[in-house]
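This is the structure I have questions about; it appears just below.
Only one protein chain is missing from this complex, and each of the others stays in its spot.
Letters A, B and C mark the chains as written, and numbering starts fresh at 1 in each.
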Amino acid sequence: MPKMNMVQAINSAMATMMEKDPKVVVFGEDVGYFGGVFRATEHLQAKFGVNRCFDAPITEGGIVAAAIGMGAYGLRPVVEVQFADYIYPAMDQLVSEAARLRYRSAGEYYAPMVVRSPYGGGIYGGQTHSQSPESLFTHVVGLKTVIPSTPYDAKGLLIASIEDDDPVIFLEPKRLYTGPFSGHSDEGVKAWASFPASEVPEGYYSIPLGKAAIVRPGQAVTVICYGTMVHVSMAAVQETGIDAEVIDLRSLVPLDIDTIVESVRKTGRCVVVHEATRTSGYGAELSALIQEHCFYHLEAPIERVTGYDTPYPHAFEWQYFPGPKRVAEALRRAVGA
Amino acid sequence: MPKMNMVQAINSAMATMMEKDPKVVVFGEDVGYFGGVFRATEHLQAKFGVNRCFDAPITEGGIVAAAIGMGAYGLRPVVEVQFADYIYPAMDQLVSEAARLRYRSAGEYYAPMVVRSPYGGGIYGGQTHSQSPESLFTHVVGLKTVIPSTPYDAKGLLIASIEDDDPVIFLEPKRLYTGPFSGHSDEGVKAWASFPASEVPEGYYSIPLGKAAIVRPGQAVTVICYGTMVHVSMAAVQETGIDAEVIDLRSLVPLDIDTIVESVRKTGRCVVVHEATRTSGYGAELSALIQEHCFYHLEAPIERVTGYDTPYPHAFEWQYFPGPKRVAEALRRAVGA
Amino acid sequence: MPKSGAKTDTAARRNSALQLKFPSPPARPGEEPDYSKLMMSAPGEVRRPAIDTKPDDMRDLAYALIRVMDDDGKPVGPWNTDIPVEILKKGLRNMVLTRVYDDRMYRAQRQGKTSFYIKCTGEEAISVAAALALEPDDMCFPAYRQQGLYLTREYPLLTMMGQIYSNTLDPLKGRQMPIMYSAREQSIFTISGNLTTQYPQAVGWAMASAMSGDTRIAATWVGDGSTAEGDFHYALTLAAVYHAPVILNIVNNQWAISSFHGIAGGEEAPFAARGIGYGLPALRVDGNDFLAVYAATQWAAERARANLGATVIELFTYRAEGHSTSDDPSRYRSTEEGKKWPLGDPIDRLLKHLIKRGVWSEKEHAAMEEELINLVKGTQKEAEAAGTLGQGKTASPKTMFEDVFKEPDWRQRRQRQEAGF
Partner (left out) sequence: MPKSGAKTDTAARRNSALQLKFPSPPARPGEEPDYSKLMMSAPGEVRRPAIDTKPDDMRDLAYALIRVMDDDGKPVGPWNTDIPVEILKKGLRNMVLTRVYDDRMYRAQRQGKTSFYIKCTGEEAISVAAALALEPDDMCFPAYRQQGLYLTREYPLLTMMGQIYSNTLDPLKGRQMPIMYSAREQSIFTISGNLTTQYPQAVGWAMASAMSGDTRIAATWVGDGSTAEGDFHYALTLAAVYHAPVILNIVNNQWAISSFHGIAGGEEAPFAARGIGYGLPALRVDGNDFLAVYAATQWAAERARANLGATVIELFTYRAEGHSTSDDPSRYRSTEEGKKWPLGDPIDRLLKHLIKRGVWSEKEHAAMEEELINLVKGTQKEAEAAGTLGQGKTASPKTMFEDVFKEPDWRQRRQRQEAGF
């Protein structure tokens, strides 16, 4: 099987779907001739023509709006917002339109579209190239929010997102594009190639939205995470030696509530990890849901390990980043060690 | 003391501050000559001149951006977004700019501004005149979010918001503009005049942001709410006869964590109530915080009573609205009755 | 004191105190209306360029006003395109139908039978003429004041009323506020409460049509006030860049709730001129002149069909009534203004034209009016039999949990259960 890093897997997902379905079109800033600033759309224009993959003006709101119109026409647009930090100009079109078309027209119109966007820190991007805005989208009924943590998942989930008839926000952990990342910023970058999850089938496959992955079974405590934090959490688990069950959500909405509840009922303890700022982050929803569903099983408070309630500071990236040390501390608190 | 309804109290807050501080200016769609579609800015242009209160084009993004520029200049703009449902076009300016100026300039620039906006349902406004987007703003570090529940609080909190040197999202429960509302849609509208909270001083006073109000002390369970839901919760408490402690947050950010924790540690039970859709609503953050701070005091799961995870439907307003019946059920569950 | 390289005699060169302009309308309540700034052209005066004219060679049209009918109802000039009488009669009929419908629904709201209503009185030509000039499967992305589109494309009156009453006839299951129809079969997009969002969506739809080698074009409408939203700019940018086959209509009815067009910049340049900045052809058209609206729409449609791209059309008209049932325009504008609107009423004007041509008579008109009033009244009775708002005659409340997603997820399912529906 070919080895792919996450960018290549994402590229392959789009290429596969463009091949399979002539209704799939790709556009966004710099995605056409150049192939995207992170190279995720490389060769797509050359392969499928400018009619299927093209550059757009710098107008995130316009890009999303046009995608909605195209979706209503019957195409399946996959658009790129260059950084998740730049998605806010499209907020009205996402919240008031993409998310609402189906409901307000009682199913007459809907927007089968995917908004891809690199999110998260770890590349010295400062406050406007590091944000994790996923929680905002989870509050918007009608949107799905998907975040992969490996090349294999990225391709399978992106294909499922493109095939989905609802609008999907597909956030790509840019720190994982070229390799997994433990959160130890002093360790060298490891390439994906040496990890099994980089074995990605050339052709079509999909991973259903709403199914979490138990990336490590365990008994002592449940760790719920997604994106970059899956790798950070795994590092922390390994370093503490705690027998944690690590759940990679993969899709935040729809949420795999059953897997979560089953796990926490079993372990009685839970740590939720995300990179986004803490207050009203998705960890809040997870914590609330878990205590609603597992109250009588919980033996310790649910811990949240998150970005601080400050913007993402350039020079203090590693002080801000919720790395393995902070996850480890939470794990220890959770198991009472 | 004069009697005021909530619109009059809000109007009085602006008039008081415009009188006191020449830097306070008011603008927005229809707020000038006409005095606002809810009449909140009535007479301000006539009293203070067009230079202090004027009509703006229909450009929520532009209105907020201009307010940021004015704030950076040294004015204190108070702008109106006609319905909170229409605040999304301003999202980028709020998140990336208003909320970040101070941090990114290390205090050189900041935006002392207030965005007033009517929010919430109960007036048959359908999905685009009924939303409660407060949770989105609470996730944005650098923004404060304030929601009053009475005329007296509205004036005092709005004055404090105008005097605040940080950007404040001031959400006005439009269902309470003319009178309190128990959530029993079949009961006639009661005017504010017959309630003590409508006694509003003519002149200047302020209520500090970040201080919740215990609107009803009690022992059996803590109810946390804000805006319209304060009145609904009080109705439910009265109807169930449960000795609940009802906390009106008044300000979501900054949050009065101490009052909450003290109360829940005392009662051991908690119901959080809001009108916004459930998933990733502010209730999630409150629930998460409470279980973090009060885990060993909790005797029952924290309940959330919220809007459903659907848009706000026009004809089913009262089926959607989390009324006293649903709050009462949660109260009973919480106390194990 | 200047610190750096700039001129040093600051004090001398310094300007005196700055001040802003705050636009205000020519007439407030009680004042005499003033039409001196309207920028009119004489009927027939404005040239009609070939459809393949370069936008740069027709910028003057954004500052003119295309009019076809003269004061006697006679069609004059190059925009008189000899529209078949059958179409004009259909136009007249549908404009009257629209007005009658508005009238009845407005009253129904006043009688407490629904929560809200918006009339388009005085603006009927804009949607009716466009609906007739376009092909029936060209896709329309309207704002909330183009009810003539639905009626002309024969969306069932009963269904429209069902939507207004949110009753069992409402295909939108009571979810939307009145007037926010959706009519896929008639190629009309679902209405949004958020202004201007449909504008760039229409461009996206038109792009998709062209990307698919389809033949259908799109048309969209916004109000003068709504042009200030970012979506307006997105639409014009995208339409210009890709030569999208779309017609971008701006309905300048002079008012946006209480704000006159000057608050949206209408005093600085006509709204049509916005198009010039993007290199788009832009027409400014008398929106109360059915023949002019039809001809301009046809011109723009032909241009789009010939792969020559998008056209901006400003339709100059007057909002004869309040903004909506929630509004009281006597608080902010002169009541005389509408009555004396120099471009008249679109129904009266087309009627005059048809009578002048001898193809229609006052008598026939009166009969048609009566027929339509009876039709609407009769249908209204039928609609009200299926319920009015607040009577609880609606779709099942369980439908409230449907269509959030294609399939409800566990949240909608559980919440529906909890709600007991």
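Operating definition for what follows: a residue touches a chain if its C-beta (ideal position, glycine included) is under 8 Å from a C-beta of that chain, and two chains touch if they have at least 3 such contacts.
Note that the structure is predicted; figures quoted are calculated from it, not measured.
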item	value
Missing chain: touched chains present in the view	A, B, C
Residue, one of C:228, C:291, C:320 or C:354, that touches the chain absent here	C:228
Candidates C:175, C:274, C:352 or C:416 - the one touching the absent chain	C:274
Residue of B:110, B:124 or B:282 in touch with the missing chain, whole complex considered	B:110
Hidden-chain contact residue, picked from the options C:87, C:355 or C:419	C:87
Touching residues (missing chain, whole complex) on chain A	29-30, 33-34, 37, 50-51, 54-62, 85-86, 88-89, 124-129, 278-279, 308-311, 313-316, 319-320
Contact footprint on chain B, counting only the chain that is left out	25, 51-52, 56-57, 59, 61-62, 65-70, 72-75, 77, 89, 92-93, 96-97, 100-110, 141-142, 144, 164-166, 210, 253-255, 257
Residues belonging to chain C that touch the chain removed from view	2-7, 10, 13-23, 55-56, 59, 63, 87, 90-91, 94, 131-137, 152-154, 186, 207, 209-211, 213-217, 228-234, 237, 240-245, 262-265, 267-269, 273-280, 304-307, 309
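Criterion: only the chains that are shown with their structure count from here on.
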item	value
From chain C, the most remote chain by mean C-alpha position	A
Averaged-CA centre spacing for the pair chain C and chain B, given as whole angstrom	35
Euclidean distance of C-alpha centroids - chain A vs chain B, Å	32
Per-residue multi-chain contacts in chain C, two or more chains	173, 175-176, 180, 192-194, 230-231, 404
Numbers and ranges of chain A residues touching at least 2 other chains	61, 89, 92, 96, 100, 103-104, 141-142, 253
